[in-house]
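For this depiction, one protein chain was excluded, whereas all remaining protein chains were kept in their positions.
Presenting chain A:
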Amino acid sequence: MQMTNPHLAPDATGQRHPVYEISGLSKTYARNSLVALKGVDLTLHKGEFVSVIGSSGCGKSTLLKIMAGLMPPTTGRVMLEGKPVMGPRSDIGMMFQHATLLPWKTTIDNILLPIEMREGRQAARNATDRATALLELVGLGKFGNVYPAELSGGMAQRAAICRMLIAEPAVLLLDEPFSALDELNRDFMNMELQRICLEREATAFLVTHSIAEAVLLSDRIYVMKPRPGRIDQNIKIDLPRPRNLDMINTEKFGQIVHHIRSALGSEAFN
């Protein structure tokens, strides 16, 4: 485990192609002049899995919304694949706490929804084979023509993974994607997520408040502090890949978790 100050030193993966670059980002809400984010610098490299962890109100949701193009920053540069993010883009894949599948569409049509919205029904129809392949990837091969009411919570989230991947995005933004699932399902889905990300060399950014989950999945973890929201530490997790659930019980894993917990400080548990 090594620590670097994100404002000074490039991290070990610095030689890889940067996908997402943020510098000098701040967000002040005009309504109550609340400073949600201040001076945030952050880089995601190709194929890297990065998590951000922090107490509620540390600005991590605001950060994710700005990265997704759902909200404009007050100041700062937000660049994805060398182009500034000026709104929602097809090369950004998002996943939320809830699967939010439309109940009147079959699983496969739900997965094709991003294509249908951006390029129309014909393009969506042409992408059916790709959607079927994604369903196979997450083990839902037989459930393409089923309505979401017949899917369990874990299956619905797997369908949401497919929907996020269908437009082949350059970056995956994950907003506590499995926190609504029970613990057994959550562990399983985290392992699935790792497998999919490794297979596709996906660049992923995960917002979570489970330290163990962040450590298990991430190459790096940004620790955020509130008032104003800022990145306090950039921690590299040098556990070997692929990770497995047994690693949670190793001494090294425990040390990393302990370190992050003390980095979060007492304010995280107010």
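Everything that follows uses one rule, which is that a contact is a pair of C-beta atoms (placed from the backbone, for glycine too) under 8 Å apart; a residue touches a chain by one contact, two chains touch by 3 or more; residues count from 1.
Note that contacts and distances are computed from a predicted model.
Hidden chain, UniProt protein name from the list "Multicomponent Na+:H+ antiporter subunit D", "NitT/TauT family transport system permease protein", "Electron transfer flavoprotein subunit beta" or "2-keto-gluconate dehydrogenase": "NitT/TauT family transport system permease protein". Check A:Pro84, A:Pro103 or A:Pro240 against the missing chain and you find that the one touching it is A:Pro103. In the complete complex, the residue from A:Thr28, A:Thr74 or A:Ser90 that touches the missing chain is A:Ser90. On the side of chain A, the interface with the absent chain consists of residues 68-70, 87-90, 92, 94, 96-98, 100, 102-104, 113-114, 117-118, 147, 149, using the contact rule stated above.
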